[in-house]
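The structure under discussion is supplied below as structure tokens; questions concerning it will follow.
The complex is shown incomplete by one protein chain, all other protein chains being positioned as in the whole.
Chains: A, B and C, in written order; residue numbering restarts at 1 for each.
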Amino acid sequence: MKQKVYNLLHKNEAVTKFIYGLIILNVIMLILESYEEYRLDFGLFFQIIEVISVIIFTIEYLCRLWTANLQDKFDRSRLKFALSPLGIIDLIAILPFYLPMLFPIDLRIVRILRLMRLVRIFKLGRFSKSLKTINEVLKETRDDLSITLFVIFILLVLSSTLMFYVEGEAQPDKFASIGHSFWWAIATLTTVGYGDVYPVTAAGKLLSAIIAIVGIGFIALPTGIISSAFVEKINKETNGEKKVTCQCPNCGTKFSV
Amino acid sequence: MKQKVYNLLHKNEAVTKFIYGLIILNVIMLILESYEEYRLDFGLFFQIIEVISVIIFTIEYLCRLWTANLQDKFDRSRLKFALSPLGIIDLIAILPFYLPMLFPIDLRIVRILRLMRLVRIFKLGRFSKSLKTINEVLKETRDDLSITLFVIFILLVLSSTLMFYVEGEAQPDKFASIGHSFWWAIATLTTVGYGDVYPVTAAGKLLSAIIAIVGIGFIALPTGIISSAFVEKINKETNGEKKVTCQCPNCGTKFSV
Amino acid sequence: MKQKVYNLLHKNEAVTKFIYGLIILNVIMLILESYEEYRLDFGLFFQIIEVISVIIFTIEYLCRLWTANLQDKFDRSRLKFALSPLGIIDLIAILPFYLPMLFPIDLRIVRILRLMRLVRIFKLGRFSKSLKTINEVLKETRDDLSITLFVIFILLVLSSTLMFYVEGEAQPDKFASIGHSFWWAIATLTTVGYGDVYPVTAAGKLLSAIIAIVGIGFIALPTGIISSAFVEKINKETNGEKKVTCQCPNCGTKFSV
Partner (left out) sequence: MKQKVYNLLHKNEAVTKFIYGLIILNVIMLILESYEEYRLDFGLFFQIIEVISVIIFTIEYLCRLWTANLQDKFDRSRLKFALSPLGIIDLIAILPFYLPMLFPIDLRIVRILRLMRLVRIFKLGRFSKSLKTINEVLKETRDDLSITLFVIFILLVLSSTLMFYVEGEAQPDKFASIGHSFWWAIATLTTVGYGDVYPVTAAGKLLSAIIAIVGIGFIALPTGIISSAFVEKINKETNGEKKVTCQCPNCGTKFSV
């Protein structure tokens, strides 16, 4: 029986596709619900889907928990699943539904609980090869990314502090503090440039020009790192691992590894 | 006779250049027609060119269809041509001209039919080496691109949902729904930043900053993939397998490695 | 005598630095002249520098022309210099000064002649290693760049035509023609996004989003090509040419090339 459930969850393609589809449906519903006109017209319909989804996700979670000890047959394998990222995601995906039943909850928190349904999108991580690839790329480049993020932070602090001192007097509302100036630095160094904040004094413009030319290169580092790691990963997966030919120093046999 | 027509279409450089030029002329005409002043002054002239072009393109299409079975001499080679991308493009390029003659057509649809003349630009795909190169690059990187496009979609959904919840109350008109918020996410993550939508609350700005720094790297993935595949393709085409010619300093034999 | 002049121009570092400095001075003057307040206050001073510069550049040009046949001793070496890019630049750099003396010239054309002094900046190409490197990179990647520029042009035409049809009715002033729409396409696909033109209808925003995500990758191709060619060129210059070890098939001697 247990083995049957386990196979259904892990090997049955129909079940996998059904859960995959249900997740997508939940995300679409979350988006549609944000339109007031749809919320008013289809409110009941959305609630029915929500209840059915939660029931299915709950059954799925309990089954995964129940069959968790089939794979590595240790006592703690259930706890291990419950504390794994995907296990926690599965729990958070259903918890917001049950919490208001257990505790009296503030309306403000209900809003956050509703938002937490967005976590369901990460349940796709179990099925989608794309998300797995990205996940692996991020793990591999973790060190490089943390280095660059630290440097970016230093750069943002430097830029916004300088800009605050140079431009603060001319535009006391937009460069009111280094925090406000930070928003300018983000918009400039990412090259988004919304246009709500920009220097107006000659000194501010000169400083902004220098910061832009020097800084954009650093802000683009994570992009470059992720991009090159991703291209490399895909190439490896496509071409297979490179073989190395070597000769045994003992007996002289040549072979490739 | 059939062979003669086939050679005219496939090997005669003058015919090729003539059709190439006619396509360019049609695109220029399409652009000029969009200016009301030109449409009023040269309307008749444009119509004459249109009629002549359609006649030539129709003859070209029929000839290609007729001579299609010369290349691989199978029964279905004509059907194969008619269903090939370039065959379909050839058909769509002339169809909008004949449809209103066959059926009574709504004025609204006429507008769309006129737009379909834009498809003629893809007829260049037969002649332009540039478009062929790009086409091949896209085919080679199809898998990688579909992975990244899926990840980008997830990222856009996440960003716009979060932003809708954080900024929705402060700007109920610009972040009215997750769909509206999506437009902000596109403008921010592609770094276009028109400036029509941007967060105004401190929380929204902070979230926007984090999304921008983290997300831009992912949105740039297709750019990186296409770019590196293109550079690699060009390098391969230019260099072939690099050979070095050398001369033995001992006996003077010349050979290449 | 001729040899002496030749050496002064090509090997004397002081002369080289003097001309280099004079070019920079001319560029700075051109910039300062654009400020009305400086033009009024220092107008005479600017004119004196201009006259002196032109005299020196004229002498330089005549000397280069005179000594041109020292290098390869052919009859046409002077003509060859006069028609070389740097020779033409040298001529255009001084011509605008003499033209108004020879012909009665319209005031409108005087404005253009004044602008032509900007050409002097390219005289730096003779002295600056940076400009030489960039020039070589551009020459090497000429084919790739022309391919991508053609594709970019097709993409811009496609995007702006589609946008004109979708958004034209809602914003008849900003998307008045495909030409107007072109300006939107440039701002979007280069991710500059000034914010003077952007879609307002839902259909326009959706189309804009798709164009942005798909198109930015192509617009970034020239950037990627120039960047990778430049990095490669610099690496080659730094590391020297890679050596290949090979063995003569005739006598078995091993050597590296």
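The rule we apply is simple: a residue touches a chain if its C-beta (ideal position, glycine included) is under 8 Å from a C-beta of that chain, and two chains touch if they have at least 3 such contacts.
The shown structure was predicted, so the numbers you read here are calculated from the model rather than taken from an experiment.
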### Task
Taking the full complex into account, find the residue in A:A68, A:L118 or A:L162 that is in contact with the omitted chain.
A:L162
### Message
Touch as defined at the start, partner being the missing chain; which of C:C63, C:L95, C:I134 or C:A170 qualifies?
### Response
C:I134
### Task
Consider the whole complex, including the chain that is not shown, and state which of C:V54, C:I89 or C:I152 touches that chain.
C:I152
### Query
In the complete complex, which positions of chain A touch the hidden chain?
143-144, 146-148, 150-151, 154, 157-158, 161-162, 164-165, 168, 176-179, 181, 187-188, 191-195, 198, 202, 205, 208-209, 212-214, 216-218, 220-221, 223-225, 228, 244, 246, 248-251, 253, 255, 257
## Note on the structure
Hidden partner sits against chain C at residues 27, 30-31, 34-36, 111, 115, 118, 121, 124, 128-131, 133-134, 149, 152, 179, 182-183, 186-187, 190-196, 219, 222-228, 230-231, 234
### Message
List every residue of chain B that touches the chain not included in the displayed model.
### Response
191, 193-195
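Just so we're on the same page, only the chains that are shown with their structure count from here on.
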### Task
Go ahead and name the chain pair joined by the largest number of contacting C-beta pairs.
B-C
### Query
Whole-Å distance, chain A centre to chain C centre, using C-alpha means?
43
### Message
I'd like to verify one number: the distance from the centre of chain B to the centre of chain C, where each centre is the average of its C-alpha atoms, in whole angstrom.
### Response
29
### Sites on chain B at which at least two other chains make contact
179, 187, 191-195, 223-225, 228
